[in-house]
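Following this message is one structure expressed as structure tokens.
Heads up, one of the protein chains got dropped from this complex, but the rest are sitting where they should.
Which chain is which? They are A, B and C, in the order written, and residues in each are numbered from 1.
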Amino acid sequence: MTKVAIIGASGYTGVELARILCNHPHITLTTVTSRQHEGSPLSRVFPNLHKKVDLICENLSAAELCSRADVFFTAVPHKTAMDIVPQLLAEKKKVVDLSADFRIRDVTVYEQWYQKHTSPQFLQEAVYGLPELYRDQIRSARLIANPGCYPTSIILGLAPLLKAGVIDPQSIIADSKSGTSGAGRSALVGSLYCEVADGFRAYKVADHRHTPEIEQEINLLGGCNVNISFTPHLLPISRGILSTIYARLDDGVGQDQVRDLYREMYDNEYFVRIMPTDAFPATQFVRGSNFCDIGFKIDPRTGRIIVMSALDNIVKGAAGQAVQNMNLLCGFPETAGLEGAPFFP
Amino acid sequence: MTKVAIIGASGYTGVELARILCNHPHITLTTVTSRQHEGSPLSRVFPNLHKKVDLICENLSAAELCSRADVFFTAVPHKTAMDIVPQLLAEKKKVVDLSADFRIRDVTVYEQWYQKHTSPQFLQEAVYGLPELYRDQIRSARLIANPGCYPTSIILGLAPLLKAGVIDPQSIIADSKSGTSGAGRSALVGSLYCEVADGFRAYKVADHRHTPEIEQEINLLGGCNVNISFTPHLLPISRGILSTIYARLDDGVGQDQVRDLYREMYDNEYFVRIMPTDAFPATQFVRGSNFCDIGFKIDPRTGRIIVMSALDNIVKGAAGQAVQNMNLLCGFPETAGLEGAPFFP
Amino acid sequence: MTKVAIIGASGYTGVELARILCNHPHITLTTVTSRQHEGSPLSRVFPNLHKKVDLICENLSAAELCSRADVFFTAVPHKTAMDIVPQLLAEKKKVVDLSADFRIRDVTVYEQWYQKHTSPQFLQEAVYGLPELYRDQIRSARLIANPGCYPTSIILGLAPLLKAGVIDPQSIIADSKSGTSGAGRSALVGSLYCEVADGFRAYKVADHRHTPEIEQEINLLGGCNVNISFTPHLLPISRGILSTIYARLDDGVGQDQVRDLYREMYDNEYFVRIMPTDAFPATQFVRGSNFCDIGFKIDPRTGRIIVMSALDNIVKGAAGQAVQNMNLLCGFPETAGLEGAPFFP
Partner (left out) sequence: MTKVAIIGASGYTGVELARILCNHPHITLTTVTSRQHEGSPLSRVFPNLHKKVDLICENLSAAELCSRADVFFTAVPHKTAMDIVPQLLAEKKKVVDLSADFRIRDVTVYEQWYQKHTSPQFLQEAVYGLPELYRDQIRSARLIANPGCYPTSIILGLAPLLKAGVIDPQSIIADSKSGTSGAGRSALVGSLYCEVADGFRAYKVADHRHTPEIEQEINLLGGCNVNISFTPHLLPISRGILSTIYARLDDGVGQDQVRDLYREMYDNEYFVRIMPTDAFPATQFVRGSNFCDIGFKIDPRTGRIIVMSALDNIVKGAAGQAVQNMNLLCGFPETAGLEGAPFFP
């Protein structure tokens, strides 16, 4: 059994990692850290884990951590990740980093949207952990930059069209809607039940930090150099992202050809499910699972294709994809620990 | 006191009309009809109206109806409206029709999206009941086609830009999200709590019947002839619509100029509230009111403007706007009965 | 026009007071205070109030406050109220205090459940602001202790039975469920959307500070001296309280007699609505209104009566009842500003 640790276990991504890992057949979760809850059983912080995870939250040095595990999930804010990850790598550990710190290959772009990068030497080495695009590189990597939740939904939705060159990348508009768990477990007025429930709004319009991450992968896939429109919204649900993506489709490209492109790319991808014709994805049908459901509609009146992509933001958009990456890193079956069907209702 | 009747009082639009009208200072609600609930007090169907509306649901002929009131709200499905409205007009009654039957001026377009029109002779006479655009015509009309909820949000959001000619109408994409009351009170599996709650999805993608209504008004405002992209989504909230609208902005048009366009058009419009710079509207801040809140963001990276427009779909998107139209029709103060501030939380 | 101020306007009770008062026909809202938001327009803190309330949040001394208004709503935490209220009274102002500080007549009991009381001299003078019980005293009072939300629902539900002496007070069990706005607008992890949504739990079991307030009024009404069971629960809704109350009913007391007791007490009470036989109240039918809906069921199998009482916790349970008290204090019609029907859905 491979020994695994979660650094930063007291957020919603942390608890979801623990939920998935506690039933994983090939690993043992040995360590969970939390500065805030140091000394408390994780199952007191998150009573859902009672009888499932029997670990105390610790606050450990990098050296102590390295004695505990071989694979690490860093579920800490960006900037904090930058500090801890190099220390783990120096001890030959494998790391799946769930922050944004190693996702952007161009340090200038990173620093423009985030802040000064103190470990830019790892930016080229880190593999962007989207297995559907980078499976082989992930297998042999030691540092995985686990993708953002919005980027996962948008990139998976567009990849077949971009690779085939059938849409105009310049025309891409991604209108995304996320559940509130994406805002984290910080005690902020804007995340209170009464502020979010029975309501809906956009935020960080034309200004969200996932934009350069989305653009990086779109430009790599499409062999282009474009800026796209990306608008995040806050949904009154706990889990789930739906991205509605618009692009101008090349003349003469029809329903069958597009369907074939999706099939070609995803028929062997277990975690991507293509919807039947004229059925559209819904967040409630991926809830709690690592699936990304994709549907599309061609609108001959406007010459646009509308792609819809749904996933659970803390599973395929975070913890589940991280475990999928660990499985590849460690040579486990890719679906290990991730076989649970979505729960509905 | 003007005598008023609601035809079709047992849906969500009907109960909202009753809620607003029961405190209106210049009218008396004399009659409410419902085939399904004939003989029941409306306050048994909707216990919120107990002590507020003391009427029995009736099932009346057009002749009987005409003896009861001078102004009628027809809150019945399209096609049903087409049958009853001409009979009321024949008796010199004034009608605010909340169905789609008289909104589309071009009968060919109507029949393409709906069904055969049996009273096309009223299509030119009917006034599209968006007071911010057609106030004067409404004042002297006898038949008001009360706008759809999605169209109200989108048209109000775009009108200043289209009139000024600063956006490319061909580029318009409206990504709209509506609360579930928009689906009506019919007992459908898709509207059940467990199907909607904690979920989100698009529906009728590139296929929704509000599309021609939106295009009609956009083309009138912009002096153009375009098709637009419109995608409705179902939100797990009861009330509220937020439309996120994208369009290419002409080069050189800046923040101040756009703000001035909105001010010019809406500064004297009580029910339109322009958000402060970098603040965006949210459905939870218009809940229960007749306000439409509008905000925008210019994105220099893509050359697009993103306009956001929020309203309560059963107030400004239906019953409230209908009362606003009645106020104009009858010469009452435009805000009569509609002064209540939005409920938050 | 009477000049009115809200001390502590930045909580959910504050915004609701502002919402109600901005349309009140007999008063002018002159002042709103908030230490945290000093200098901000209240409509920036609560955008629902845009175009309705045009006041800046201030942080004022008692002397400054007294120059601004004649009637004050103190919507501040207990203990803070104790400090400010005596200063206002000293200047001959009228005060409706929404905290718990003046609700308990027995200082020993107060200090046992809360903390040291620094102004016990006002405990006898303060009138418990439940108009259905103390209307006459309220009319001539200068200090109103506005009741708690849970106590209002429970006391109104039981009063007719206790006055008639047909239940055993010792047997009373009140199982109450409240919307999350009752927890206030403080940024607490326990109040986050993701912690509350799609969930339900009890809290402060056999330990909630509203217990002595409920017992005080039950014992006064029933001429007894009992302790009762009271269990509050947190509902995943924003507004609303439903109390389900159990008591042993005297042998031989039947449906008609009980109904008569409720009618006798409440038929002339505008804000109490007795449900028809076998219909039960629901929070969604009082939402946004000052109504308290009451229903009951006699269970011959167990000899118990089950009383259900529903109200909106921030209207009849706080701000609305406070305005009702102000109306009585000032000689306005009791329903002024409170005529709005509940909004459904």
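Quick notes on this one:
Convention: a residue touches a chain if its C-beta (ideal position, glycine included) is under 8 Å from a C-beta of that chain, and two chains touch if they have at least 3 such contacts.
Fair warning: this is a prediction, and the values are worked out from it, not measured in the lab.
When the full complex is taken into account, the listed residue touching the unshown chain is C:281, out of C:131, C:281 or C:340. From the options A:47, A:252 or A:331, the residue with contact to the chain not on display is A:47.
Check C:26, C:139, C:209 or C:297 against the missing chain and you find that the one touching it is C:297. Across the entire complex, the residue among A:120, A:190 or A:342 in touch with the chain not shown is A:342. One of C:21, C:306, C:319 or C:341 touches the chain omitted from the figure, and that residue is C:306.
Residues touching the missing chain, restricted to subunit C, are 173, 175, 177, 194-195, 197-203, 205-207, 227-229, 231, 233, 235-240, 242, 244, 246, 280-285, 287, 297-299, 301-302, 304, 306, 308, 310, 345 (touch as defined at the top). Listed by residue number, the positions of subunit B touching the unshown chain are 12, 180-181, 185, 187-189, 191-198, 236-238.
On the side of subunit A, the interface with the absent chain consists of residues 12, 15, 18-19, 22-23, 44, 46-53, 181, 197-198, 238-239, 270, 273, 275-276, 279, 281-282, 284-289, 291, 293, 339-345, using the contact rule stated above.
Methods note: only the chains that are shown with their structure count from here on.
With centres set at the average Cα position, the gap from subunit A to subunit B is 38 Å.
Note: centroid distance subunit A to subunit C, computed from Cα atoms, is 46 Å.
Rounded to a whole number, the gap between the C-alpha centres of subunit B and subunit C is 36 angstrom.
Looking at subunit B, residues 197-198, 238-239, 281-282, 284-285, 287, 345 sit in touch with two or more other chains.
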